[in-house]
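Structure first, then comments.
Note that this complex is displayed minus one protein chain, with the remaining chains in position.
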């Protein structure tokens, strides 16, 4: 029972967790189309003014960029079958939580990925999720199980 | 008038009715993409803890697994054109009835498949269905008619 | 600007208007995926009992068949980009008007096709339509214009 | 458990079935807000031109009126909890079938009211309905049961 | 911050849990409009034939009744802010699970109420719920907290 | 042109900004029904276990509470006409950002309230908002203008 | 059959057409709740900066105001049963056409009000409308007919 899945990877952009997940599912032979926000921090901050002209006021500098980024992020979240949101160690990451809320209201299954020390602060976000993982490897296993019905130590296709 | 149909097969997992339907429509030359829950009972029960870590409390053990399974089942039900739900002889099968309600609220055409002795207990579920069948062979015939316009004893393509 | 269009052809099943439209758009080089109800009147009436077992009461005989047909018709109407509904000279054709109302509530663009003498009786249906045609050839021209931007006497692609 | 119900009465306008239902549920002490199309046939036909100016072409005369009537009918159908559609003995009544399809696509519970001789011609419409009645008195009883849980010969409030 | 809440109480109809919840929230001074299916088992089974005429075949006897009941249950579930579904000790209760699935797909917050021994069989249903309770008294407390912000042992209004 | 508005006040719970806004619009004579999450931090954290039983694992302690709180917060956000989200100086406040994303996906007009130093970190959230304010007094003025058409220094009703 | 209707009056703000319509329906005894954008041109232009602080760049001055106005206009359009959009003689009036498109996509019945000389330029907008009027008095008559079933020269309640 073949299935093509689209997975959006939202949140933290300073580690290579997206790569890790993509490599992991590729190694497992899964056919997943990943999407994500632009992960070049500088480009993401400056895209608005770089394309549409400079703004002396930082607030509107940011607004212009956020508008352009939203074209990408909201379109891809709406096209996704599953949304994974990772919260890292640094920064406020309010856009990650915003994406989680946005995806939840659209009825998208959510996988939240964060270190255990953020559990209490993320309890409302975790509650809206279908799964809460701590490592990219766990996300790989969730996707493998969800798409193929295979579990880590069993290696047998359960869902044919 | 070619059509690609997606059919989700929900419910009972202890007989090979899914295989029977898939073989039947394949033999009839139909192009149907089937999907289903993970039908390995053990994998379905333990997927949460196998991937995300053990839980001492059975309630949360079950919750973790149910969350992971829901990523699969709800996504595939939402993508389906038709949802078939089979009620077998054993177990409570509340998840089957839940899927039927879920699919009904999404406006998916439902085919309910059950032995005649369950008819009274399933009357609300059957009422929400477009067809109530007793055998996988009948489901095959429904799908053949719906997609091709062919009836069992007529063998002629009615809908060209 | 290529576009694949899906057109559902609802209503009257006793003349070959569907064939006429399909041939017309094919001759014009349009890429349209047509769908329709099962147009074999006898099959459409008897599909329920032929597959699911005889009913002594004609009302339930009809109900069984109507349920099976609805799996096809509603699924295909929901997948269609445009719904064409033809009212012919005979019968009550309430299912055609039902389909028109169903499609209208889903926001599907409607083309209603009927002889001029039905205009007053169909005024509410026509009002919900984007176009009211009298001949299949007009429907062909509408589809050609809508998809390619070509008009009958102009033969030039307006929308590239 | 008090409930205010809104019921839209669509279809045939030449007998006093609406009055009969309204009187019946009033006598039963039910609190129902009824709505309906304009049932003055002449007014319904001419409202467009009477307000917005004459049209020499009957087709556009009808279109203008149908547009004005649609403001009323679609708004009230969308506000209704239940839609009753009556098919009478005369006329094409395509607007009644259109309303039924429109309401069905909006997910409104439908009660279809028609004499038994129309059963075959209305089989698709009946299939989309929650109940098929033959008399206004039956519709009164359905509404009484649905709102109060009372059955004709039992007279006891079942649903408190 | 006053709020009027509507709560639908689905499921088991052989104990007085609905009464218990309604009394409990009334004692707590909450303003809740409760709704429910018809809880007179006999009336619920026979409403179709009692109003619309007898059916010799039990299957269609049930279908007629289920259609009439669905007018009530689906309308009230769609109007509800919160849906409580109770699973008792007896019967298949597939309609309860169906209601839970239906409400979940509509995005209604679910409270599932069942004895602990049903936990494993209900794991998919529980996973879709915002809360899983074991006693009507707990449901009362949940509603009190949700509407007023008051907890059992604190007695102070938290949400002014 | 009277209007009853419902405004949900999400986010920071350690200052009395909600009271300030409510008092301000009351003083201005506006008729607004405010709603909010439970703002007693301790109650909000412990409501799950206080009602449904203790959990040894903090993660499930939090999950139980978050589920109960979500019944309140999502219901009230969905009923609101306008959602105001305040970000304060402390804590991660991911639930505030989650609420903003949730409300945005539902199409609710958003007013974001935060001190200027959070502007860059909140740029995606601000972009989704109709207005970004720095003080509760500004929110009062926005609501006064939106409902009455009155501006601070003009004091004249513009929208009669 | 009493009905409370909500009508949004969009577009041109330099003549007293809103007052004329409101007076007309009041004189006819209709119970209509009207809503509208803020019609004080200066207030509408400056509301953003008056409340949230000055902007040196006119573009952002306008953006701030447009955001605040959108809270009002979109909320009220979504709550309306019918949307009337008037195009006057002056200005670009793109916001009026925007409102018409917005209301059309939400499925709101539209009445477009404009002098005959704008007919060609407004043909796409008029096509999306249920009625096209030239005078406020005609809008009064449409609303009277739609709500009461009364026509100008007939004075009889058709829809009781």
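The chains carry the letters A, B, C, D, E, F and G, assigned in the order they are written, with residues numbered from 1 in each.
One rule holds in what follows: a residue touches a chain if its C-beta (ideal position, glycine included) is under 8 Å from a C-beta of that chain, and two chains touch if they have at least 3 such contacts.
Remember, it's a predicted structure, so these values are computed and weren't measured experimentally.
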**OP:** Consider the whole complex, including the chain that is not shown, and state which of G:33, G:49, G:70 or G:137 touches that chain.
**Re:** G:70
**OP:** Pick out which of A:30, A:68 or A:82 touches the chain that's been left out of the picture.
**Re:** A:68
Original post:
Which residues does subunit G use to touch the chain missing from this display?
Top reply: 58-59, 62-63, 65-67, 69-70, 73, 87, 91-106, 118-128
Subject >> Touch list for subunit A against the chain that is not drawn >> reply: 33-40, 43-44, 46-48, 50-52, 64, 67-68, 70-72, 74-76, 79
**OP:** Tell me where the left-out chain touches subunit C, residue by residue.
**Re:** 1-3, 5, 81-82, 109, 111, 129-133, 138, 141-142, 145-147, 149, 151-154, 156, 158-159
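Following the convention adopted for this analysis, only the chains that are shown with their structure count from here on.
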**OP:** Report, in degrees rounded to the nearest 5, the angle of the rotation taking subunit D onto subunit G when the C-alpha atoms are fitted.
**Re:** 90
Subject >> From the options E-F, A-F or D-G, the pair that copies C-D, where over half of the contact pairs coincide >> reply: A-F
**OP:** Could you put a whole-Å number on the gap between the CA centroids of subunit B and subunit E?
**Re:** 26
Subject >> Cα-centroid distance, subunit A relative to subunit D, in whole angstrom >> reply: 49
Original post:
Mind pulling the subunit E residues that touch 2 or more other chains?
Top reply: 67, 70
